[in-house]
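Apart from one protein chain that is not included, each protein chain of the complex appears where it belongs.
And then chain A:
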Amino acid sequence: MVQYNFKKITVVPNGKDLIDIILSRTQRQTPTVVHKGYAISRLRQFYMRKVKYTQQNFHEKLSGVIDEFPRLDDIHPFYGDLLHVLYNKDHYKLALGQVNTARNLISKIAKDYVKLLKYGDSLYRCKSLKVAALGRMCTVIKRISPSLAYLEQIRQHMARLPSIDPNTRTILICGYPNVGKSSFINKITRADVDVQPYAFTTKSLFVGHTDYKYLRYQVIDTPGILDRPFEDRNIIEMCSITALAHLRAAILFFLDISGSCGYSIAQQAALFHSIKSLFMNKPLIIVCNKTDLQPLEGLSEEDMKLVMEMKAEAMKTVLGQGGEPANNEGVLLTMSTLMEDGVIAVKNAACERLLDQRVEIKMKSKKINDCLNRFHVAMPKPRDQKERPPCIPQAVLEARAKEAAEKEKRKTEKELENENGGAGVYSASLKKHYILANDEWKEDIMPEILDGHNIADFIDPDILLRLEELEQEEGLRQAEDMDDDFEMDGEELTAEEKEALTEIRKKKSLLIQQHRIKKSTAESRSIVPRKFDKDKQFTSERMGRQLSALGLDPSLAIKRARSRSLSRKGRKRERSRGDHGDAMDVDMDTPNKKLRVRSGSLSQSRSRSRPPSEVAPGEGFRDSAQKVKAIKLGKKSVKKRNKDARKGEADRVIPSLKPKHLFSGKRSIGKTQRR
């Protein structure tokens, strides 16, 4: 409904602001950077875009203004007239027209300049064209800025107009100024209208709402009307006149019979008669207010006559509608707003009259008949007296009967369980419904496993037969085996042979072990055979032992071996020297006493380890001094390395003195108190 849209009209910006907004938007929303080195089409496009963008924005804004302001011809005549009264229809239309022309002008400007831009040949020229276009658009807006300001004022005022629904139930209050109209509306509604002793306290229409018979009524308070010719009326009076003219409402004409408003009853009656044309087809009630000051019965003759005249007029309206004739209370009521005496009666009377009128009109209109014809339920009419029940086949009925009987007979397992003590106590025998050849077998426990075999694998109805076959076969086989079941018990080794065999095998295994050791790689064994027998493997005693183990007499072999040995040679020399004299007692090869004794003896009863300075024959040192020096040199060379905690000769270089992974980083768990 249009009456509410007055509050929703967007703000009309004034000219300057509008220009600023649009230009800054163009600046922001279009690309800003352009160089004169760009392709000419690109330059043109750049500036055309700016011009078009500005034009579009102006167009939008101005269209918004034009669309949102109501067109006086399209809205309810009450509002149309009201707006005309308030703002002057012509001015209003002119302003909007100006805005419209501005819009069109701007479109034209943009079109022209875009056409020119298409042929711009340099950055400077395009830019100048754009500047000119925008400038002209802004000038247009500047010219209409007074219209924009005017429209803004109107908009603000319109937003504050009371929201009157022209089509709903309305009660209109009119009369001279100061008769008590605003007091009345304050009494019956929640409206808070100013009540003051001076005239024209109420300067515009005020709306209040009241209820009667569960329906809501608008009550409109008007500014006072003076008795003047129509042309002389000011805007405020014109408001009330407009309301009276256009709103289909019940009219309460207030009469101040005390005269305290400053006007006599005669003047008020004159006013009444001058505007009675406006009361056509509207329920009219004449209300005599301020009866606390002057009761109706206390009126003078002339005043009474005037009042009766007015009443007669009012009655005419009643008669015109087809209401009750000669009902005094219907048209003439007295009340006192100060005393609150008769206020409700007035309201009720007014509401009742209005309601009756509206209902009557509705009944006479065509719309009502449409509502009554909405539903219709169709029932088939019975064509004869025959009964037709639903049809169920016989078999189904029998089955149903049987089922019912069975349900009652059979005892469920659950019932059985409950009888015998409940769930924990009674365990149902799952085997009682087994179907077996002999019912005694129902509770049998059959084993499943025997000696590592599954019995279920053996179960076979024919097992006896097969077993018999097997046994027959077995018997036959046994008979066969008896025949050729002799084992050649033939040769056996004697005890001596066995002994010899075990010894042979022992020796063989020893040899194999030794060979396996010998078969090792060159790493663990020097390839060059030793010249000197360091481990004393090849001694004559050993030879003797081995030979005797084989059963031979070793003495001859030992003698022979000894006669050829090197030490023997030495001994020979010793003997010859001994003939000369005992000068050289010391053997060249054996300086030590111990050694001498050692080389002299054939066999040792005890083995001794050598001291480190003693030179073993196979070692390659000249004498023990050399060996001692060699040992010393060896130790010295290793000492420094060991002190540096180096692995060996190759462990020379520390690639990084402070490796990062050892000196940095957080630990995933634990503390870093030291690095």
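Keep in mind that, in the parts below, contacts are C-beta pairs under 8 Å (C-beta built on N, C-alpha and C of every residue); 3 or more make two chains touch, one makes a residue touch a chain; residues count from 1.
The rule we apply is simple: contacts and distances are computed from a predicted model.
K.L.:
Assuming one chain is omitted from the figure, identify its UniProt name from "TRASH domain-containing protein", "Mitochondrial mRNA pseudouridine synthase TRUB2", "Glutathione S-transferase" or "Adaptor related protein complex 4 subunit beta 1".
P.N.:
For the chain not displayed, UniProt's protein name is "TRASH domain-containing protein".
K.L.:
Which residue among A:280, A:456, A:479 or A:669 touches the omitted chain?
P.N.:
Answer from the full complex: A:456 touches the omitted chain.
K.L.:
Touching the hidden chain in the complete assembly: which of A:121, A:474, A:533 or A:651 does that?
P.N.:
Final answer for the missing-chain contact: A:474.
K.L.:
So one chain is hidden, and I want to know which residue out of A:410, A:606, A:652 or A:671 touches that hidden chain in the complete assembly.
P.N.:
Here the residue in touch with the unshown chain is A:606.
K.L.:
Among A:209, A:508, A:530 or A:632, exactly one should touch the missing chain; which is it?
P.N.:
A:508
K.L.:
Which one touches the absent chain: A:21, A:94, A:361 or A:500?
P.N.:
A:500
K.L.:
Against the chain that's been left off, what residues of chain A make contact? List them.
P.N.:
Output for chain A: 434-438, 440-441, 444, 446-461, 463-464, 466-467, 469-471, 473-474, 481, 487-488, 490-493, 496-497, 499-501, 503-505, 507-508, 511, 545, 547-552, 597, 601-606.
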